[in-house]
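In this view, the complex is presented without one of its protein chains, the others remaining in place.
Now for subunit A:
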Amino acid sequence: MSVLNDETTAVDASAPELLLDQHVKYIQALDTKKNDLEYWLTEHLRVNGLYWGATALHILGHPDALDQEQIVEYLVKCQHDNGGFGGHIDHDPHILSTLSAVQTLITYDRLDAIQVDKVVDYIVSLQNEDGSFSGDSWGETDTRFIFCAINCLSLLKRLDDKRLNLQKTIAYVVRCRNFDGGFGSSPGGESHAAQVYVCVGTLTILGALHHVDADQLGWWLSERQLKNGGLNGRPEKLEDVCYSWWVLSSLSMLKRAHWIDAPKLIRFILEAQDTETGGIADRPGNMPDVFHTVFGIAGLSLLGYPGLVAVDPVYCMPRHVIQRIGLADKH
């Protein structure tokens, strides 16, 4: 079984090349930048960063570029007694970092290192009466947290937990749908491509995608592409590489990824590469970071850029990993 993309897109000959080796080095060097204040100020994102970096490396075809044992050891230290993971050692548990930790461990096939039952208990404890999920015990709710919960439970094959009420979750997500067919962070919240991704992803995993008017939402999503090929997250806003993922994966789940111009988007992502240090920025000429690097590379993979490992549009993990755990038929 080939892990590479089955279908590849012809790339515009004048577009910049993918700086594959430089991106690998960029990600490998992330944990060495301890002289930068930035390194310390982003500590709360360390577990997320690990997921972003590891996923990017897997899609780039360099799954062994980071020390797997060290990563697993570190993640185990981030798990709390209540089952949730913090953003770093000694940081409070939160569903955002919990999902990232589980995704990373599954990608490395090392779920055995943690107590899965406790993770499930933690996530189940965050479901609210209205079907939504809180981000942590302090109670903030957002459709992002719903997706984190459903995504994580589905990766752990525990969506059948009797304590959950998934019908209510579906109903809550549907209540977040707007006049334009998109979804917001809560009922009444403005449509935003990243919130669309989490809502469409949730409905896809829960087999309830029929609540989405795919033509209407596909129209709105395809209008995110601007003349320079980049995508924005809301009407009349600037383009940004991370929307390559949020918009494109949503279109892909709606079976309408062809509604935007792939070669132009590929070119836009490639132009946002940092040719000196590696890594991808939010848009050409800006500073790169690992967040935009993974979503740029995942976007390229979904667009069929040659030589990259295929990515799953729902889970944003290598497709062969999703196949290995038996979830590939879901969408």
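Here is the rule we go by: a contact is a pair of C-beta atoms (placed from the backbone, for glycine too) under 8 Å apart; a residue touches a chain by one contact, two chains touch by 3 or more; residues count from 1.
As a working rule, contacts and distances are computed from a predicted model.
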Absent chain [UniProt protein name; select from "Glycosylphosphatidylinositol anchor attachment 1 protein", "Cytoplasmic tRNA 2-thiolation protein 1", "Geranylgeranyl transferase type-2 subunit alpha" or "alanine transaminase"]: "Geranylgeranyl transferase type-2 subunit alpha"
Touch criterion as defined above, residue of A:N165, A:S222 or A:Q323 at the omitted chain: A:S222
Chain not shown: contacting residue from A:K25, A:R110, A:R158 or A:R256: A:R256
Option from A:D12, A:D31, A:D92 or A:D121 whose C-beta touches the chain left out: A:D92
Where the missing chain touches subunit A, by residue: 7, 34-37, 40-41, 43-45, 86-87, 90-92, 94, 138, 140, 174, 177-181, 184-186, 188-192, 207, 210-211, 213, 215-216, 218-220, 222-223, 225, 227, 229, 234-237, 240, 256, 258-261, 264, 274, 281-282, 285-287, 289, 291-292
